[in-house]
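Before anything else, here's the structure in question.
Omission of a single protein chain aside, the complex is shown with its protein chains in their original locations.
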Amino acid sequence: MFLDALTFQLGYNASLVGLGAALLGVAAGATGTFLFLRKRALVSDAISHATLPGVALAFIAMSLAGFDGRNLGILLAGSAVSAAAGLIAVQWLSSQTRLSEDAAIGAVLSVFFGFGIVLLTVIQNMATSGQAGLEGLLLGSTAGMLFSDAVLIAAGGAAALALVLVFRRPMTIASFDPGYARSAGIDVGRTDLIMMGLVMGVTVIGLKVVGLILIVALLIIPPVAARFWTERADRVALIAGGIGGVSGWVGAAISASTPNLPTGPIIVLTAFGLFCASLLFAPARGLVAAGFRHRRFQRGVHIRQGLLSLAQGHPIYEPLTIRLLTAERLARADGVATDDGRARAARALRDETRWQVARRTPEFELAAARYDGLTQIEDVLTPDQIAQIDAQIGPPKGVPA
Amino acid sequence: MSGADFVPFSLVPLLIGCLAAVACALPGNFLILRRQALIGDAISHVVLPGIVMAFLVTGTIAAIPMLIGAAAAALIAVAAIEGIRRFGRIEPGAAMGVVFTSMFAAGVLILELSDTSGVHLDVEHALYGNLESLIWLDATGWASLTDPVALAGLPPELGRIAVVALLIVALLALFWRPLAISTFDEGFAATLGLPVGAIGLGLVIVSAIAAVAAFDAVGSIIVIAMFICPPAAARLVTDRLVHQVLWSVAFALISAVLGYVLAGYGPLWLGFGNSVSAAGMIATVSGVILALTAIAGPKRRRI
């Protein structure tokens, strides 16, 4: 059943929803990347919670006008209007008052959502049919979806993705370095507007599939997970799109094969699983790799410091330094250097002296800026240049070179 | 309104609403000044998985296991956010977004998968709470306030939130000075020998306790709204920390009372038969107060 859903063999509606969720996931991951790089990830939380009053008002208006309140297109249009109002409220509070953006986000999301709840209880009191459809928007539900709804989601996901592709370049530049973007002739204000528009679009389309409480996860988790794999903004967007797409596709398939489960949590937890794997195992910035690098770096620093102390006859106080030196057989347990240690100490001191000379020699200044306490000067300068430095130091005074 | 109606049906929800609002608004002042306003948001989302896990472990919806479960979930969330921020080098907002959405999703999923048909535990309840149902059936009128038999029948939620509110007031009074100094200038506070890390964590724990106790009675919506709106509004009214905290308490009380009354009686005044969500209305009123101070508060602008 699950495999059928994954391969789009579970009926026309389910396939459309799965496709829509995958497209939505790609669009959300890529859009969320720009938001994340602008350090405004949680603005999306305010936007998504702010959709509730719009949905409820649209339902009330349609019911009062005598139509079926469940028309998804109209509900989503209502949600877009109130999401925009929420976004404007966040922008206005954080620019026109002394409140910081996080306080504005929290205030808007709780107040809009609270007001939405009030409206939901109004709807309950109206004794009209179709309220169940509204509850589904909180946590996402694709079960029993109408064909027209499935088309709307698939088309919306495709449209959002197309817009991301069209505007990816200005958004990448503007989110990475707004100052440079301005000088490159990109209208940052308008790019921000497009970005926020896309966030709203993704949120609104995602309401039915993921639900308004969790749609924000699809905008935040894939970019954060992608960040561990690369240092380049455009690749973060690409990878985030991939993670979002896989989450949407797998999540929708699981949900389609087990009808009673809400779709939103499954999609979110799929994304979270990919996040955990990235956090731990990504080679660029993952924890395992970073932990190894940090340990190696710390050992390198301690050994270098220890060698320099040995060479200059300074006492060593750090227990870790002494332990590392003895483990490497550079010093004995009582702190006396071994022959090997003596030679390495002399070399370290010589390297340090060369760096010192390089720093005050104007032509080597750029190379000298690469000093990090561990890099050997041989890796930075040519033998000729080193010979030139050694000429300034003078002959080695009893140090084996 | 007669005491015979008011005392059994409205007095207790009103008191609980007020105490919950104040318990959340007090730590909220410091969260806002530390740019951690959304920690309140994160905490109130992860309360759900906390109580669901507590229910699965104990099989009941008794108060104490729920409180412990929710507090544990809040601590796990804070630890995870801090870990992702520090070791993953991810900005705090995004780290928060990852953690609280995933934990909330897990809570919803576990809730849907497990059999909770016999108990009153669902997502809607977690979001809106059920302030209106906390009635005092043993009361007959104002005289019941001095009647020990009737007092014994008070909803236990009232006692819990009262204890928590008192605890928060006491902690705030005791640690006011270190909290204020480390909120203003953490580096300087560290050189005074203050345990700045423990102070920051303590604030989060106190916020979590407030969130859990309030959530028990009123749901997450009020919790987030009260963490942020009354202190934010107070920030726009005054430039003194003490005054800000006092204003935030006043705004929280106004929101709770006005919100409860509007939710209960507003629809009747408009000619409708039923009341609307009190939790939602309290949040709405706090938003209106914030909007008013943002438009006309004497200290609304940055200098």
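As written, the chain order gives the labels A and B, with residue 1 at the start of each chain.
Throughout what follows, a residue touches a chain if its C-beta (ideal position, glycine included) is under 8 Å from a C-beta of that chain, and two chains touch if they have at least 3 such contacts.
Everything that follows uses one rule, which is that contacts and distances are computed from a predicted model.
Participant: Pick from "Cysteine desulfuration protein SufE", "ATP synthase subunit a", "ATP-binding cassette domain-containing protein" or "Protocatechuate 3,4-dioxygenase alpha subunit" the UniProt protein name of the chain that isn't shown here.
Facilitator: Options "Cysteine desulfuration protein SufE", "ATP synthase subunit a", "ATP-binding cassette domain-containing protein" or "Protocatechuate 3,4-dioxygenase alpha subunit" considered; the missing chain's recorded name is "ATP-binding cassette domain-containing protein".
Participant: What chains on display are touched by the one that is not shown?
Facilitator: For the complete complex, the undisplayed chain touches A, B.
Participant: Of B:130, B:207, B:220 or B:244, which one is in contact with the hidden chain?
Facilitator: Of the listed residues, the one touching the omitted chain is B:244.
Participant: In the whole complex, what residues of chain A lie against the chain that is missing from view?
Facilitator: Contact residues on chain A toward the absent chain are 98, 293-294, 297-298, 301-302, 304-305, 308-318, 320-321, 334-337, 342, 345-346, 349-350, 352-353, 355-356, 359-360, 362, 365, 368, 371-373, 393, 396-399.
Participant: Write the list of chain B residues that the hidden chain touches.
Facilitator: 33, 174-175, 177-178, 180-181, 183-185, 187-188, 190-194, 235, 238-241, 243-244, 302-303
FYI, only the chains that are shown with their structure count from here on.
Participant: Distance-wise, how many Å sit between the C-alpha centres of chain A and chain B, to the nearest whole number?
Facilitator: 29
Participant: With touch defined as at the start, can you tell me which chain B residues reach chain A in the complex?
Facilitator: Contacts found on chain B: 32, 35-38, 40-41, 45, 84, 87-91, 93-98, 101-102, 104-106, 108-109, 112-113, 123-124, 127-128, 221-222, 224-225, 227-229, 232, 235-236, 263, 267, 272-277, 279-284, 286-287, 290, 294, 297, 299-302.
Participant: Where on chain A does chain B make contact in their complex?
Facilitator: Residues in contact with chain B: 36, 39-42, 44-45, 92-93, 96-100, 102-107, 109-118, 120-122, 124-125, 135, 138-139, 213-214, 216-217, 220-221, 223-224, 227-228, 260-262, 264-266, 268-269, 271-272, 275, 279, 285, 287, 290.
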